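Here the complex is missing a single protein chain, while all its other protein chains stay put.
Order as written gives the chain letters A and B; numbering starts at 1 within each chain.
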Amino acid sequence: MALLDVRNLTVRFDTPDGEVQAVSDLSFTMEKGECLGIVGESGSGKSQTFMAAMGLLADNGRATGDVLFGGANLLTAGEKQLNAIRGNKAAMVFQDHMTSLTPHMKVGRQMAEVLVRHRGLSAAAARDAAIAMLKRVQIPDPERRAAMYPHELSGGLRQRVMIAMSLLCHPELLIADEPTTALDVTVQALILDLIREVKEQDRTSVILITHDLGVVAGLADRVAVMYAGRIVELGDVAQIFAAPQHPYTQGLLACTPRLDDVGKVLKTISGQPPNLQRLPPGCAFAPRCPFKIAACAERPPLRPAAGGGLKACARDDIASINRAAS
Amino acid sequence: MTAPLLQVKDLKVHFPVRTGGVVIGRYQALRAVDGVSFDLAPGETLGIVGESGCGKTTLGRAVLQLLPVTSGAVTWLGQEMTGLGAAAVKAAREHMQIVFQDPLASLDPRMTAGDIIAEPLRNYHPELSRAEVTRRVGELMEQVGLLPAMVNRYPHEFSGGQCQRIGIARAMILKPKLVICDEPVSALDVSVRAQVVNLLKDLQKTFGLAMLFISHDLAVVRHISDRVLVLYLGKAMELATRESLYQAPRHPYTRALMSAVPIPDPVKERAKPRIILAGDLPSPLDPPSGCVFRTRCPKATAVCAAKEPVRETSAHGHDVWCHHWRE
Partner (left out) sequence: MTDMAAPDVPPASNIGPDAIEGRSLWQDAWRRLMRNKAAVASLIILGLIAFFSVFGPYALAWTYDQIDWDHVEAVPPSLALKHYLGTDSVGRDLLARTLFGGRVSLTVGLLATSVALFIGVTVGAVSGYLGGKVDQLLMRFVDLMYSVPLTFFVIILMVLFGRNFILMFLAIGSVEWLTMARIVRGQTLTLKHREFMEAARASGGSTASILIRHVVPNVLGVVIVYVTLTIPQVILLESFLSFLGLGVQEPMTSWGVLINEGAAELEITPRTLIVPAVFMTATLFCLNFLGDGLRDALDPKDR
């Protein structure tokens, strides 16, 4: 049985300007020990998918569908059941490491509290376990850091504390939402190393949500590319990068400046990111797609593609056109 | 080589920061930029790279005299800018403009796109007729890839990429000689980033602009710059042409930085060697003695703590500030 099974997840928000569908009819499964990269731009619904799955939607949001995790449907689970899962069997790490920690509480105590709550440890045992975990995520001088307040730590250290905190209960699933976006590259490299190590040593499943293709390339086993609230392509990391099947994935790869090649002129994806309130009736990417055909006026289903992945594109010759062009 | 457009010499920007207790506090200097020098030729792009806290943003603001300069010289077209009166600074600024990082925040939410773009023109050329201003705004909007019909729209009605185009149009309307781009694409979506980078390159060609391209993203800088300056903790580490710097980085910091940039290719990304930087960025209130990078440098020796490295120039005018760059 899959560790996480998302079926037909749809997330809607009531906004002052009308209803917005942030995630539309999304389905995927995830196996134990796997790292799934979720790539998308703003408005792609990549974060909201997992906020919905963890029952953390804003008050004006509603989710429908099924999110099956460890035998429970998270969308219908009560607050009590969710609390027992969140931070325990499934943990989240957010981009905003400053606001995700309580500012007026020492780091060590915040961590210990998680253990007391979820594992029922004694205060002293919880403290020791917290410090051990800080050591585990390679925080130098963990005893001293545990006695510090969040604002006394640097951004990189805070993000490490966040990861340490999420690992305290040895979760089966770690959801990292843009964990390195606010960090410098040298710090980012260390955090990614840490996540990789957690994944390999503990066989923790990791969902890595990011807009950075480079981050996904180094860490993910499979990659889902999202656009306007839907998965447009899903496949093995090697296949996605070597032979992308969807024009959006191709475009993203071509327009990312790379350190390892001196491109003359960057290729671009024309147009603007999608406006969820004014999506075209057919394929959401069609207005920006260079390969648009008449069939794109109808929404393409996610279907098996060459190379073993899935894609939501009406055409089958995209990859070959792309190869011929480059 | 032609005479430089801009010369920055030993520029220092220190901010007084109150430290210590509430009653007996004292002021300490935060060394945001600490002795940076470079030249910029007309039409050239200098990339300024570094991580947060390296002083790259402060450097850009100081060149524009938007911040008080502590010491050093900023020479613009042969004229010394530091210590000039407000009127003279304003006159000089007509030819140097800035593009900001956050596209939406850098536009006044209560003004229309047209008014925002026209603002510098109204400040410097109040004699222009309304029709002339409208004509120039429309022309420029087309050049930066905006529909001139959107002139009466407000910033919140545009997407991030379009807002940045408005910001770029505002910087271009006076036909400046230098544009300082402070992380102009960092806040944009990946698919829009390339559009804006290409737009900046096109405009540079059309207008013969010089650019200071400030960014933390080494890959973008590689695409757009002729020369690159690497900063760390307010000091220059390395200054070289793009080819020289990216193909053969000499400074250990530059090497570490480059090895940390993820490559969107699973095979290369997983195989590449990595240089891990130990520890945290030291406080700019109390920088290390000697070489500021020595506390995290894998090659640091006793001499690094004792003596501050001076500029050493290797072949092809590749400048590096390191005691051990030859190793």
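Everything that follows uses one rule, which is that a contact is a pair of C-beta atoms (placed from the backbone, for glycine too) under 8 Å apart; a residue touches a chain by one contact, two chains touch by 3 or more.
Quick caveat, the model's predicted, so the values are computed rather than measured.
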Identify the residue among B:Val13, B:Val36, B:Cys54 or B:Ile98 that touches the chain left out of the display.
B:Ile98
Selected from B:Val13, B:Leu30 or B:Leu107 as touching the chain missing from the view:
B:Leu107
Taking the entire complex into account, which one of B:Thr45, B:Gln162, B:Ser215 or B:Thr295 touches the absent chain?
B:Gln162
Hey, which chain B residues sit against the chain that's not shown?
61, 64, 66, 90, 93-94, 97-98, 100-102, 105-113, 119-120, 123-124, 147, 149-150, 152-154, 156-160, 162, 167, 170
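Rule of thumb we're sticking to: only the chains that are shown with their structure count from here on.
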Residues of chain A touching chain B in their complex?
41-42, 140, 154-157, 184-190, 192, 211-218, 237-238, 241, 251-253, 255-260, 262-263, 265-270, 272-273, 275, 288
Chain A partner contacts - residues on chain B that touch it in the complex:
51-52, 159-162, 189-195, 197-198, 201, 216-220, 222-223, 246, 256-270, 274, 276-277, 279-281
